[in-house]
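Quick notes on the structure that follows.
Only a single protein chain was left out; the remaining protein chains are all shown in position.
Note that the chains are named A and B in the order they appear, and that numbering of residues resets to 1 at the start of each chain.
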Amino acid sequence: MDVTVTVNGTTYERDVEPRKLLIHFLRDDLDLTGSHVGCDTGNCGACSVIVDGVLVKSCMLLAVQANGASIETVEGLAEGDELTPLQLAFNEHHALQCGYCTPGMLMSATALLRENPSPSEDEIAKALQGNICRCTGYWNIVEAVKSVAK
Amino acid sequence: MIQSSETTLAPAPVEVQKGWGGQSVKRKEDKRLLQGEGVFVDDVKRHGMGYLHFVRSPYAHAHITRVDVSAAEAIDGVYGTLTGEEVAALTDPFFQISSVPGANIKDFSLAVGKVRYVGEPVVAVVAETRELARDASELVEVDYEPLAAVVDARVAQDSDTPVLHDDAGGNLMWSGLYSWGDLDAAFAEADRVVKIPELHFHRFNSTPLECDGALVEYNRGVSQWTIHTNNQFPGFAAIMMGPAMKVGLDKLRFVTQDIGGGFGNKITSHPQLVVCCLLARKLNRPVQWTEWRTDFHLSMSHGNERWFRDTEVAVKDDGTLLGFRTKALDDAGAWLRYEPLGGVIWAQVTPGMYRWKHIELEFTQVATNKAPVSPNRGYSRMQHLWFTERVIDIVARELDLDPVEVRKRNYVRAEDMPYTTPNGCVYDSGDYAAMLDLALGLVGYDSMEARRADAKERGKLLGVGIGSTLDSGTNNFGQSRLINPELQFSGNNEVATVKLDIFGEIVVTLGTTPQGQGHETTAAQVVADILNCSVDDVHVRAGHDSYWNSHAGFSGTYASQFAVTGLSAVKGATEMLAAEIKKLAGAVFGGVPAEALELADGGVRIKESPDAFLPFMACGAIINANNAGLPEDLDVTLNCRYVYRPPFEVPDVETKMGNLTLTYACQVHVAVVEVDPETGAYEIVDYAAVDDCGKRINPQIVEGQVMGATAQAIGAAVHETYEYDEDGNLLTPNFYDYHVPHALDMPPLATGAIESPSPFTPLGTKGMGEGGGAGIHAVCAAIQDATGQIVTDSHNPYQRVWRLLQEAKA
Partner (left out) sequence: MLLREVEYAKPGSVAEALELLAANDGARALAGGQTLINVMKARAASPDMLVDLNGLDDLTGIELAGDGTLTIGAMTTYTELMGSAEAKARPILGEVCATIADVQVRNRGTIGGNVCSNDPTNHLPPLMVSVGARMTIAGADGEREVSAEEFFLGVYLTAVGPGELLTRISIPAGKKDGFAAVTLGADGTCIANAAATVNGSVRVALGCVDAVPVIVTAESADGVADAVRAANLEPPSDVHASSEYRTHLAEVLATRAAQEASAR
């Protein structure tokens, strides 16, 4: 089926099998490998992206369902080499180790901060509950998000 | 409830370091990772590559009576298949570390004739797309003749138990008796003998978020494979794969860049890598393999499950520990892979943190119809340290003594350092009692009785528990000879290359395969301090490539050693480079001796007349591209390779005495839990983690490792377990049933640090990061305190706690 999506401002048109998950479409068809796969049951959130303003796990959505949508992924956060305050905070607070969960964490935190620019620690933890990190224990991630809260 | 953490330094003076070392320099590797520009193994693509999917066994134990791949191969877009029969014809079984009987098993990269656990790879299918490869794998016909399965190590050696490996003549893989000191004297001297019938350390692993994978290319012209992979110990993979594939190691080029977590779990992917290699050659195209989460849980590197049985502890009435004897029964799963090294690795920490002198441990490892085990953060020491900690708290309970006092009475003391253990290991430095005080202070131990009363008023049972463990780092591989005296391994090594390139770029190449430990940053800190430049001027190559020649037999990232082996190699190579730069400058300046020169401001200058300055760019250019007229005898390449070799002797195989590791980082964790007595559900309401890993090159990175190890320990203690039913089916094959901690599960954390520099390492550092599983025990001990019942399992889900409370009532 023909699918047209706009990802980080660029429009792509591809012919895809209906069975293809959005995460595979992004990674394999569009070569946007920043979003990752960490599980096969929708638990880990490493594939989190923002579709038409809504944070979703791209492993639980078919690519064809995203037809016509505007998608934001980790690759679109920074302006060129200019990291966003959130990305800089992750570096400052050592909120990443292996970096595999990081793209999904950043998308979840970005979605949170848009909706609630001044989240409490508890609200941050709730916003990240769908993103698994196995390296950091989350403390520094919460710290990083808190540091950019207004 | 998550709460921010704060680091508290010990009151003991911490030496303030000058320069980059000792500073929390922000990580150099972060930028690419934050932009989604890391290169993880599944990101690597090649023209014409095929995707590999494994057909896996649905049975825990069965004969394979027929394999037919014709229907799969007939599908358009399917490139080909590989069967166990082909593997057996093309390769030799993997080399076994074990002596007999484990030495006799025949381990191939696909099941040959028989399957031995659910999820074992039986056939590999390669196709044009990932989806098609899986479709085709469903068309592979395999007939099985199911056999009874053994899933409980305790019955594995019974006469009526089915045998996994006929070649071994039974399910016993390896056994050995370790006995040091005088057990009879210890028990004769004892006021009390505390008997513990059975303790169980459960099966789990750290489940890195990225599973295993590879992209393998075969260069037919030179008969050489390039293996892009996230294997974290390519040196080990190479020595397993080369002989099996009957090729020299130079034909196996390992390349890694970013690895999505390792924790030891990515050491034993060599069977899958062999399959990829064979198919890349057979199909003459690049082969891509990505392991999905369920595959990983079913088949990859579970942590060692271990039983401690018939334990007897000789103690004095005042709580002085004299000695213990126990029988450790280790469940290796279906294949030995890295085993039975777990049968000796534990001995690095034989007495735990305590001064008992008389120890006997009978170690037995058996095979079961479960996934093969392999190293997992804290490998084998974690199981043993959990055991020693459990003994302390059970003894304290039996003698009605305070667990804090029993620990302090028996801890190895600061003034005893360096301390030689009963089996000849040398604990390098540390002040365990001071760490315990610091940790107790961080959770407000003095006011715990008031908190206990407060919890009781709210209908909750409060408990406090301590876990004190060692993270032994930098292995002496000579310990493998205690497993198998025939093995020709000993010592350890790591390599680094530091060079000045033509435009003066400082380029560092490591032999390690980091998975988030920040090696690019800490290596740059060490280099910058020696070359007296900025960390920003130091380019540490991302990842590992065995063709870079920065590769030694033990290269890799495992077993808590980078801060010692990796950074010592970096230090050695950089010092060589600094000396060469001075030698070159001395010649250029017309015969100035090295002592009169210094490195500064991105170059080298004469101390007394700083205007005589040669920038690194000029040095690099002269040597690499503008060298006419240089003195003939000037032995300078500005490309310095250094191999760090720690000082080790080969252990004595008869007495099993010897120094098995170079450094001993130490952890003291304290957990405070509140149990809901009606449901057994509990929450960790306070937590302190104190760590001493000697000199910290980058305290923030060190603290990050402490936090990560803490989170993994909490996960293992409360929720994470690989449970099998009696037929050998894994009941927790995904993150739905295998619950790892989420952000909301994390307790408030206070971290603390003491720095006791290691006297044995060039930088005073100690390997760290594994954390020894202190947290697992801290949670167990807290539950014991809250429920008043002896905790005998390392895994305590709510149901087990409820059961303990029922037993308390009865």
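The working rule: contacts are C-beta pairs under 8 Å (C-beta built on N, C-alpha and C of every residue); 3 or more make two chains touch, one makes a residue touch a chain.
What you are looking at is a predicted structure, and each value in this text was computed from that prediction instead of being measured.
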(request) Please pick, from A:L32, A:V56, A:V74 or A:L88, the residue that touches the omitted chain in the full complex. (result) A:V56
(request) From the listed residues B:G424, B:G708, B:P741 or B:P757, report the one that touches the chain absent from this view. (result) B:P741
(message) Among B:D135, B:D393 or B:E598, exactly one should touch the missing chain; which is it?
(response) B:D135
(message) Give me the subunit B residues in contact with the hidden chain, please.
(response) 53, 130-131, 134-135, 138, 292, 294, 678-681, 718-719, 723, 731-732, 736-737, 739, 741-742, 744-745, 797-799, 802-803
(message) I need the residue numbers on subunit A that touch the omitted chain, in ascending order.
(response) 1, 17-19, 21, 24, 37, 40-42, 45, 48, 54-57, 59-62, 64-65, 108, 111-112, 126-127, 129-131
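We take it that only the chains that are shown with their structure count from here on.
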(message) I'd like to verify one number: the distance from the centre of subunit A to the centre of subunit B, where each centre is the average of its C-alpha atoms, in whole angstrom.
(response) 29
(request) Could you please specify the touching residues of subunit B with respect to subunit A in the complex? (result) 1-5, 24, 26-27, 29-31, 33-38, 40, 42-43, 45, 130-131, 206-211, 258-263, 290, 292-294, 515-518, 700-701, 703-704, 707-708, 710-712, 734-736, 740-744, 746, 749
(message) Considering only the defined contacts, which subunit A positions touch subunit B in the complex?
(response) 17, 19-20, 24, 27-28, 31-41, 43-44, 46, 73-75, 77-78, 83, 87, 90-92, 94, 96-103, 106, 121-122, 124-126, 128-143, 146
